[in-house]
Structure formats: structure tokens, C-alpha cells
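Right, one structure below, let's go through it.
Here the complex is missing one protein chain, while the rest keep their positions.
After this line comes chain A, so read on.
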Amino acid sequence: MMLAAPGPGIVVLFAWLSPSYALYFHIGETEKKCFIEEIPDETMVIGKYRTQLWDKQTGSFLPATPGLGMHVEIKDSDTKIILSRQYGSDGRFTFTSHTPGAHQICLHSNSTKMALFAGGKLRVHLDIQVGEHTNNYPEIAAKDKLTELQLRARQLLDQVEQIQKEQNYQQYREERFRMTSESTNQRVLWWSIAQTLILLTTGIWQMKHLKSFFEAKKLV
């Protein structure tokens, strides 16, 4: 059957054409919503969103609203901005982390037609995929012409690589934790010594000063 061959291709196309990202939430007009992704370095993150505007007249959310934009801002763990772009009502943003740490992904609406949005709310469908979840295996299979077993092996390799990166990141974090704890330990130690010294010094000073004061007053 000639039509059988493009079958999988059509399925893939279908899955890509109708973005049904399941989870959604509501945001207000000037609200900024931030999400944190704690990731190791050299990890790819793909975020997809779809927005729907609340229509007061019909009392429901419109399926699509052109002209409605979302501003996406991504900061890395040193609060340096690595992506700051305006997207349309349906958007897809990608970034690869170069430093390990907590990256912050912030979205806020930037609608040009304020009248459309005044006092309304926006429904945002969001899907953020990290690391090996970003790989599109049917696409990889088609591009590299892999058999089923080879594709499964590729998936396992990607997963293991992700685990390895996470372990490295864990090592780095544990070191930071240890440094913080040792610093606290040092500070407590120095503080207790310093406090004892201050107490002794002020006590001695007080007694000496008062003694000389009373002697001067001829009370002692």
C-alpha cells in the first residue's frame, strides 16, 4: 500500500500541528509568572506555551487571539539574562544552560491592545521539557535512519547522560553546602571566643573605671 509509508510521518505531523499542552493556569494583565528550573550545565530546555484570552461577551476563552504577545525572560543562576524576547500568542523558546544552577523563566503578557485585555485574565498553557525529554525520537529515527532497537539504545544513552550530568551537578552543590556549613562552624567558633573576650574586657574595664571614679569621689 503506497499510503502506508508516509503513515508515521503524518502522525508526527498531526502531533506537531495541534499543540495540546495539557497544564494551564491563569494570569492577570500585569502579572509576571516565574518558574525555576534547577539544571546542570549544557542542558537543553524547551518551553512551549499557548495563550487564550477571556472574552467577556461570550464568557469563555477565545481559541486564539492574534496580537496578543508574551514576553519571555530567562535568567541564569548568576541573575544574568540569557534570553529576553517577545513572542506571539503561541510561542516556543529554547535555551541551553552554560552554568549549572537555578534558572528562572519569567513570562508576562505584553499585549498591545490594552482595551482587549483590560481587567481580563489570560489562560496560559505551558509545557517545559528539560534534558533528554527535549529529544524528539521519531524525528531522530527518521533523520539518522535508526532501527527500533538502535532508537531504544539511543534513548537509554540520552537518559544515562542526563543522570551523569545531574550527578556532577550534585557533587558541585554538595561542595557548596559543605563550604556554607564550614563557614557557619568557623563563625560560631570565632564568635564564642570573641564574645568571651569582650565580656571579660568590658567587665574589667567597668570595675577599674568605677573604682577610680569612686576613689576620686572619696567614697571608697
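In the analysis below, contacts are C-beta pairs under 8 Å (C-beta built on N, C-alpha and C of every residue); 3 or more make two chains touch, one makes a residue touch a chain; residues count from 1.
Keep in mind that, in the parts below, contacts and distances are computed from a predicted model.
The subunit not displayed here is recorded in UniProt as "Transmembrane emp24 domain-containing protein 7", chosen from "High-affinity nitrate transporter", "Transcription initiation factor IIB", "Septin" or "Transmembrane emp24 domain-containing protein 7".
When the missing chain is restored to the complex, the residue among A:K56, A:R85, A:H98 or A:H209 that touches it is A:H209.
Contacts to the hidden chain, counted on chain A, fall at residues 1, 3-4, 7-8, 10-12, 14-15, 18, 20-26, 33-38, 126-128, 130, 137-138, 148-149, 151-153, 155-156, 159-160, 162-163, 166-167, 170, 173-174, 176-177, 180-181, 183-184, 187-188, 190-191, 194-195, 198-199, 202-203, 205-206, 209-210, 213-214, 217, 219.
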